[in-house]
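Note that this complex is displayed minus one protein chain, with the remaining chains in position.
Moving on, here comes chain A:
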Amino acid sequence: MPQPALHPSLFLSPLGDSAVVLQFGEEISPAIHQRIRAVTHLLEQQPFRGLVDFVPAFTTLTVYYDPWELSQQGTTDAYSEVVRHLEILVEQAAVTAAAPARVVEIPVVYGGTFGPDLQEVAEQAGLSIEEVIRIHSQGSYQVYMIGFAPGFPYLGGMDARIATPRKAKPRESIPAGSVGIAGAQTGVYSITTPGGWQLIGRTPLRLFDPSRQEPSLLQAGDRVRFVPITEADFLSRKEEQA
């Protein structure tokens, strides 16, 4: 069913009758991410009539549309219409320079009650706690996509030395803002939820706040840096928010 489009290695396929998936490749890579970012950016700038929503992910961009509107009330083929729009954008994206990535700094209190698994991560890695903090906070992380929960970033680029398997038994409730490690990934819990990540710290920032103009602090394409702060800093930043 997938049909090759203009660009080699790009496939378009329907996800049911109201969405189309653009598949840019098979693996996580900065190059694929940049291509998805470019098309997503153009889609934001030039939404077509009948566009409902879109979701960039590791290797895909999924575009939701209203078949009734695109088909002019059932008189044409909605899928062909949406593919026609997308092919134009893909062509344009190929010759458009990508906008520079936004860099977002996320302050983090490492360890203590905010990062109860920091010791375990250090032991598994055969490093001191200080080294784990240094390695984690020196990295620059790519936001590949937002998913799983509102505002939850999938980050790429963690140093393999601090990779740690998930907890054998997931916690029932992890506070929003918790910074964790799961396998080779690092991330920040955006809402309070059950979860199995190793918790190494917590940020006072709200990754998701529906009352903000942009509820999600991060978006796909951003770069993230973690900045160590003290517990006192954490509390005063929390107070500022309240």
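One rule holds for everything that comes next: contacts are C-beta pairs under 8 Å (C-beta built on N, C-alpha and C of every residue); 3 or more make two chains touch, one makes a residue touch a chain; residues count from 1.
Just so we're on the same page, contacts and distances are computed from a predicted model.
The UniProt record for the undisplayed chain lists the protein name "Antagonist of KipI", from the options "Antagonist of KipI", "Stage III sporulation protein AB", "Sugar ABC transporter permease" or "EfeM/EfeO family lipoprotein".
In the complete assembly, the contact with the undisplayed chain comes from A:Gly74, out of A:Gly74, A:Pro100 or A:Gly126. When the whole complex is considered, the residue among A:Thr59, A:Thr164, A:Ser178 or A:Gln198 that touches the unshown chain is A:Thr59.
For chain A, the list of residues touching the undisplayed chain reads 1, 13-19, 21, 27-28, 40, 52-60, 62, 64, 67-68, 71, 73-74, 77-79, 145-152, 154, 190-191, 193, 208, 210, 214-216, 219-220.
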